[in-house]
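First comes the structure, then the notes that go with it.
One protein chain omitted, others in place.
Up next, chain A:
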Amino acid sequence: MIEVSDACFSYGEGDVLDHVSLSVGAGERVVLLGANGSGKSTLSRLLNGSLEPTSGNVLVDGRTDGLARLVGYVRQDPRNQIVSSVVLDEVAFGPRNLGLSREEVLRRVDEALDACGIGELRNRATSELSGGQQQLVAIAGVLAMRPRYLVLDEVGAHLDVAARGRVNEVVERLVGSGVGVLEIAHDPLALFGAARAVVMEGGRVAWQGTPRELLKSDDARARAGFGEDSVARALSIAARRGLSLDLRPEPHAVARYLVREDACAFGQSHTKALFRPFLASKMAFARGSHFSLRDVSLDLRGLTLVLGPSGSGKTTLARLLAGVMSPDAGDVLLDGRPVRAGRVGLAFQRPGDQLFCETVYDDIAYGPRARGASERDVDAAVRAAAARLGVGEELFDRSPFDLSGGQMRRVALAGVVACESGAYVFDEPTAGLDGPSRAELRRLVHGLVEGGDPVVLVTHDAGEWLEEATSVAFLRDGAVVQQVEAHVAASSPELFVAVGLEAPFMVELRAELEGGAEHA
């Protein structure tokens, strides 16, 4: 049993944790929810002893020291956890630190690889694996130390639906074998199979109860950051009508508690605006076997989602559309003219990747200045972009690297918008964001599209964007398999399966509801 009683913690000024108490039993799965900055990660760092509470205490099976051996910790981004360049060596890292014999280390490596179902990856290079495989390797590396408890810090954030499912199966088996699991999550589907849900807010435990109670309570759902989440809304309707959350999240089981009319309540908005023409025609690109696209033609007006498994050419496509790479054949035309670098805005998930000036003002001004605009025009462009993205002018003299994650993202986007690009490409913009931040980004994108600018979004989190999107392009092996209208994709799981993806939960649920109505 992990017992946190009355723990406080502070990094210097102000309490990050304010008299928090929490327990996780053996074989129990507890979900920890709350906004970014609510103290979830700090609390989880107390559990394995990497942080010590300033007051109160943390007991793991009655002990207060050597907690790292008892509590394994898996991070959000496996690339920040993997130490070695070979899988075998990576999984052996933990047991080798425990002073075990060579034979015992190797035995544990095999055992952990088997438990995660990745025995065949034993001798592969870690950098060549997909994100999902890397996360399984990271988990195996922790399991090889035979922890009694596991802390999972948003382990699904960077994974697609199928990989998330595989990780979830492994965790389920572990819980079944008696390992206690504390899972930090931003995904309402994490509630399935959990014994308890704990919601943090401002360093305190704001709410605690069973997942079903959470879904039934509007207040608890909002505190957990699920206020604008359509999956949570659907689950909450089903939970009120008696849905049990003990098992896996199966769309058909949830659909049994819903009727077709409920689908309207999940939300399906449509943007109506004059779209600027943004077209890719017969585009081809080849660099070795990994980075090739062939005969790609797309109509990118409005908000286009680009979906496909890893290695399908999504990132290459994003760069070609943004004009930072040139296709070998074919064209990308915006307003009838070929795109070139600087005419199409490009933004990545981590805002830090695109900030490089000393002050916020200079950073936003970089694009207009590079274009050779006069200082007066630059100033006007900076202020307009800052206002559009809600960057306060009081931040102009700060260094962009001193800002909080949310502020940094606004500044980075303001820098892109200030270029007056006219079209935007986002590459995996929401990975690792909490519910409110994702909703905010959706609003930003919505604003751009409403303004008439085409936006292309490459993502593995299709579910939440389908309601906003105009069309969806499915990619596989460097070719566009299909481009369909978003409302069609929103209830057609088979389109996802056809390119080797698993459909988002919401898509499956809509299909169940619509299919059910036809049978009736």
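Quick note on the criterion: a contact is a pair of C-beta atoms (placed from the backbone, for glycine too) under 8 Å apart; a residue touches a chain by one contact, two chains touch by 3 or more; residues count from 1.
Following the convention adopted for this analysis, contacts and distances are computed from a predicted model.
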item	value
Name per UniProt, for the chain absent here [options: "Electron transfer flavoprotein subunit beta", "Energy-coupling factor transporter transmembrane protein EcfT", "YdbS-like PH domain-containing protein" or "Ion-translocating oxidoreductase complex subunit A"]	"Energy-coupling factor transporter transmembrane protein EcfT"
Full-complex contact with the absent chain, from A:Leu346, A:Val411, A:Ala431 or A:Ala486	A:Leu346
Residue of A:Ala329, A:Ala370 or A:Ala387 in touch with the missing chain, whole complex considered	A:Ala370
Interface with the unshown chain - residue positions in chain A	48, 50, 68-69, 72-73, 75, 79-86, 89, 92-102, 105-106, 123-127, 141-142, 145, 287-288, 291, 315-316, 319, 322-324, 341-342, 344-348, 350, 352-357, 366-367, 370-371, 401, 415-416, 419, 425
